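With one protein chain withheld, the remaining protein chains of the complex are depicted in position.
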Amino acid sequence: MRRYTRPMRYDFASDNTAGLAPEAMEALVRANAGFAPSYGGDEITARAADQVRELTQADAEVRFLFSGTAANAIALSMLCRPFEAVVAHEAGHIMADENGAPGFFGHGLGLTRLTGASGKADPAELKVVLDAPETGHRQPPGALSLTQATEYGAVYAAEELRHLIEPTKAKGLGVHLDGARLANAAAAGFDPADVARLGVDILVLGIAKAGGLCVDALVLFDKRLSRRIDNRLKQAGQIASKARFLAAPALGLLESGAWIGHAAHANRMAKRLAERVAATTPFALAHPVDANLVFLRLPGAAHARVMEAGWACHRVDDGSVRFVCSWATTEEAVDALAAALARAAQAA
Amino acid sequence: MRRYTRPMRYDFASDNTAGLAPEAMEALVRANAGFAPSYGGDEITARAADQVRELTQADAEVRFLFSGTAANAIALSMLCRPFEAVVAHEAGHIMADENGAPGFFGHGLGLTRLTGASGKADPAELKVVLDAPETGHRQPPGALSLTQATEYGAVYAAEELRHLIEPTKAKGLGVHLDGARLANAAAAGFDPADVARLGVDILVLGIAKAGGLCVDALVLFDKRLSRRIDNRLKQAGQIASKARFLAAPALGLLESGAWIGHAAHANRMAKRLAERVAATTPFALAHPVDANLVFLRLPGAAHARVMEAGWACHRVDDGSVRFVCSWATTEEAVDALAAALARAAQAA
Amino acid sequence: MRRYTRPMRYDFASDNTAGLAPEAMEALVRANAGFAPSYGGDEITARAADQVRELTQADAEVRFLFSGTAANAIALSMLCRPFEAVVAHEAGHIMADENGAPGFFGHGLGLTRLTGASGKADPAELKVVLDAPETGHRQPPGALSLTQATEYGAVYAAEELRHLIEPTKAKGLGVHLDGARLANAAAAGFDPADVARLGVDILVLGIAKAGGLCVDALVLFDKRLSRRIDNRLKQAGQIASKARFLAAPALGLLESGAWIGHAAHANRMAKRLAERVAATTPFALAHPVDANLVFLRLPGAAHARVMEAGWACHRVDDGSVRFVCSWATTEEAVDALAAALARAAQAA
Partner (left out) sequence: MRRYTRPMRYDFASDNTAGLAPEAMEALVRANAGFAPSYGGDEITARAADQVRELTQADAEVRFLFSGTAANAIALSMLCRPFEAVVAHEAGHIMADENGAPGFFGHGLGLTRLTGASGKADPAELKVVLDAPETGHRQPPGALSLTQATEYGAVYAAEELRHLIEPTKAKGLGVHLDGARLANAAAAGFDPADVARLGVDILVLGIAKAGGLCVDALVLFDKRLSRRIDNRLKQAGQIASKARFLAAPALGLLESGAWIGHAAHANRMAKRLAERVAATTPFALAHPVDANLVFLRLPGAAHARVMEAGWACHRVDDGSVRFVCSWATTEEAVDALAAALARAAQAA
């Protein structure tokens, strides 16, 4: 773990450098009154689950987990057996950023990589994987994992998802959707009700990145998967004793509409940043800005200058530098960062 | 998951039915200002870890995890290999209440049961286990797990722990201490600095039951265990993105002294309950009341009447009924419960 | 691993101290002609699987695995998820002699112990386990594992099995039968066709103890379990490259009838031993001699004398000393052992 020795601004370093949005914090404080049943038997948990069902327009089983990493990995362990492989874009969080959590929770399940522009899986590549003859020597596909919005800030159209999900379901395989930034996708026009409609079996619904506490919701559309789900989660260390505090921020965000409202703000800030950069710097966008993420083709020297100016940001796998907007991003910060980028460009 | 259809009082149902203590909540709200590095690189996390080191008077590596179940299971996976067994009292949380989490995180490690009064492991039984000849057919002991205070509310004296830990270390095995209620033990006179002094390798320090959020601290006294600990925790879904919110309640409780102060209150409430019950009912105590737990020998009819009176409480493995006090327990509630118990006795 | 420094006789130490029966060895030698497809695509494997189907009178999927331990553990991992528990008699090989293999292959699945005379599970205890209310904190029953003949040499009647299997299936749980000594049970009158008829989902059919090589057959009566079974086995290290050599001894034993014929001999030898002991020593039988195992209540001094006389034998969990007969046990050896026991008795 790095310790930071001089003041840096983390406004754009990650979605997770922001705190709780006001609606989340207020709900958390309100939830603190009196005693309540533990382990999820409380009213706040029940109401938050109702909100998730309303959002997704589906009769899903809902649980609030401590981390998206755990939620994703547990979801995959429900859809894919150890001797099978999860098929996913190589940029997916499960592939690149979770230190092998799917294999740990899934007892050795494999990961089969797809590529595709801006983090969207290429349907032609998927077809090759699904149609490959099986042998006893290699993990055959067991499930498909998709990410909406993608790690590169792109938002799938419903039709694009359909072209990935339909052939997968036709093979009898399950589908997982990592919705850590589903709020941003929703704010960009994607209908959350399409998740179940398109045949996703398990959704991990992002609350943390949407302005909540460290909580993501595990949303099981296929009810057969939910048998003894609380035993499964307990064994995995994902049952909260004081469960109301996991559910309350989610409830506050969803009930108030802030879940999508804040994401819309974050998306606007990302667009503003992209526009300023386009107007005042030579740095190209590496990906379209559908959601709250901006990726710039920033030379090393320019990156260093932006860091020296105090703006924490890092280079990602495709070689671009990532800037993330959130509910807490201000126009002033966007403009200040854009100015720093412009100065970095001039200094080159 | 049960849904509760009529108003019940959960004051005594568990340590976890209470909310956050004021010091924890205030620290959480304060932590929400501005942006901060994620994944534990923030100042609040650093300061909270310092507080844990001060409390335990040891140069430990400290991480804040989401659940005691996960913290215990991960600790055991660090001390005991899959083909070995953890030795623990059969009442230990890891044995009886975590749905097999040690085996899941530990890839099939075994559990060898000890007995002993009030949840304290019997040193003679431990000796038998440690001295048993090994065969290739049964999981030999790999680590010892102890609980302070025990699940039956007893507090080990340092000497009692020494008699368990020394022969274990002499065999080259590791020692884990489940300190979910270490605050209550400390309030009852146990010195937290004795944990490292006695040779415990890994402590799980309870924050949740002490008035915090769903957080327990993983405290590694043996630094060799901490290599790549963040990779280990990430893979296990136990790295918090917005880490400051896990650390803040712990910091608030430890820095203010409330961690032990609230536990002292909870212990007093338990003693008060035990005294009232002794004075006004025929129900015997099943265990000495060293900490915040009261176990009563309550016949089925009396238990039912107390429940009907609205007091949630449940029968545990030794056949007694458990009542738990916390930072939030009031004298009024204690007295009202005692009165309900007295009425239940008279109705018999 | 112990090294033996002086000549001992291992005739009665285990079923596995005997070599391959002639029918098995001849088939093995015959199988060595020419080239053959590897990984189970050969004719010998196909024919051996046919023999297993004929024996069990069922259209099962059959695979030949390297060890009963692996076969049992893999079978249980197919029937019981990690957050559930296998229910079995505490004397079962999976419980007592496989060093936690079910938990390793089953990713932490639990083991719930039953007792019962001579290794037969008590139906009343099973009912308690099946009827216990479930909580999210303890592993609920996921499958039942039975052993025929039992580790104490008893043979279940079909009706006895029915009283265990029916309530288990009624709860929707799976049933595994460890048939390491099914040949001995068959020789004692149990019909192998009853295994599938009674509702067992997976049988592990003993070949090694029946005079074969280190091979047991995994027999899947529930075909839904066999999807991608070869991937599962490959990942578990249980696919033989030169598969014909695993199948050949099984084929030799089954095709010739020696599988049951040798078991009948072993059972007769056990009965002869029991009768001699009854006639010439004061040592009581600890269990009825239904199959090929004789358990004697042998005081420590007598046990030592028998060992000194060169007869390897060991004390088991119920305190008795075990003697095992096999296809290779001779009348002379039985009589010599009986004489040694008589001398040990006289010396007392």
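As written, the chain order gives the labels A, B and C, with residue 1 at the start of each chain.
In the analysis below, a residue touches a chain if its C-beta (ideal position, glycine included) is under 8 Å from a C-beta of that chain, and two chains touch if they have at least 3 such contacts.
Model, not experiment: these values are computed from the prediction.
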Contacting the left-out chain in the complete assembly, out of C:Ala27, C:Val219 or C:Ala240: C:Ala240
Contacting the left-out chain in the complete assembly, out of A:Phe35, A:Phe64, A:Phe104 or A:Phe283: A:Phe104
Hidden partner chain, residues of subunit C it touches: 1-4, 8-11, 13-20, 25, 28-29, 31-41, 46, 65-71, 73-74, 98-101, 104-105, 208-209, 213-214, 230-231, 234-246, 312, 328
Where the missing chain touches subunit B, by residue: 39, 81-84, 107-108, 134, 136-140, 228, 230-236, 239
Missing-partner contacts on subunit A, residue numbers: 1, 82-83, 85, 96-110, 136-139
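Basically, only the chains that are shown with their structure count from here on.
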From subunit B, the most remote chain by mean C-alpha position: C
Distance between chain centroids, defined by C-alpha means - subunit B, subunit C (Å): 42
Cα-centroid distance, subunit A relative to subunit B, in whole angstrom: 33
Set of subunit A residues in contact with two or more other chains: 39, 230-231, 234-236, 239
